[in-house]
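Take a look at the structure set out below.
All protein chains of the complex are present and in place, except for one that has been dropped.
Up next, subunit A:
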């Protein structure tokens, strides 16, 4: 083992003053990242699994000569419940296996029902119960009836066809959009998690550089430390996901609750998370440490950072223009590029806006709280924006979605249901990311401020002044940048819809108000995670 690897592992075991809190915060945030990534991938795969099992029901307009069956679908009401009835006439019953979930191919007159429907089945005892291999959800209400012939039939060429029904296609597109929209918040969280631990290392590593360690040695040492923290976070996240799986399976998206096995992680997904999460966090940490390894004195002495350029504002134009050009008829990829560019613009413009707000605030401040908060924002706008980037981006998501909120009347009820659950789910993911990011950021800031805060407390400055300035510095970017970003999100939504507001009723307004209130409460609560750390670290 190289000396630097040994030293890196030693620093993980004995992280020094404040290091344990920083490592725990980084581990917690990384665990949330691993959990979210696992959820997104396993959830998407779950949709595909679910769709594969019932794909044959969609038929594929096969040539009747080569088809193995003909089906007809009808919606009917049984015991007051909406039930899907599938009439199935098999063409070669003895030459092929039965359809998924049935123990034999239904002969004319035989009836198979789903377990949920079996509880309410009013007629004579059905021939059999459809197993989970033939159902999309344990709650699905479906009956498959064997018939000799089907009126107005559609033909099936294989029981394993992967023809998706329109609802599944819609859901997968929504998931793709969702992933695009939460990608930046999650990447921000990775950076935040790595940044908290890296900040604790800055001075130590700068000292090593001053003592003669090479740039490569310093970076390697950091990579070792961060990889261990990232791996531990990935394990915790995977365990957390597994523990939460039964709860996640209860989310009624895309036709009801889920079978737990649909969303259970496979060995290869475990491997991907265990490799990807540490790599992502190592890359984030190394990017953050570039400053140390290049100019160690700069970090040790805390010189002024370069101001961010207003040229970043130009990025704000690209997303709406792309969305406006392609509009609602576009293919998924250009739309995702448009939304992604808009989200990227928010991420890039955010720190510039934070710096502007900070300078203005410090210039106008008449009290110590506003002065400290303003200077902190102006001094390190990237650092100040990072913890709330996810929340600000969720404002973009909300603004965007608020244009497309139907009220469910006169429209496809199932689509409306999916959209509503999907929006709630998306915002929950973002809020979880924000909570982890804000809490990790608050701990990092508290550790950063420990020494001067201790000096201020000794000099008679109440701890409350320092805490309040930290809270103000956390909340101001949310209000100052987040609210305009909500408007920018709505603008992008309108660019996509060609200026048409799809939203009916007050659901869009409720969504926006809920987002703003929940976001501010979240930042205030999660930001409080720094208070006990600051209190302890700055104690006499």
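Going forward, a residue touches a chain if its C-beta (ideal position, glycine included) is under 8 Å from a C-beta of that chain, and two chains touch if they have at least 3 such contacts; residues count from 1.
Going forward, contacts and distances are computed from a predicted model.
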{"item": "Name under which UniProt lists the unshown chain, selected from \"Molybdopterin synthase subunit MoaD\", \"Putative ABC transport system ATP-binding protein\", \"Tryptophan halogenase\" or \"Amino acid/amide ABC transporter membrane protein 1 (HAAT family)\"", "value": "\"Putative ABC transport system ATP-binding protein\""}
{"item": "Residue in contact with the excluded chain [from A:104, A:382 or A:454]", "value": "A:454"}
{"item": "Residue of A:371, A:472 or A:531 touching the missing chain in the full complex", "value": "A:371"}
{"item": "Chain not shown: contacting residue from A:129, A:465, A:479 or A:528", "value": "A:465"}
{"item": "Touching residues (missing chain, whole complex) on subunit A", "value": "301-304, 365-368, 371-372, 375-376, 378-380, 451-452, 454-462, 465, 540"}
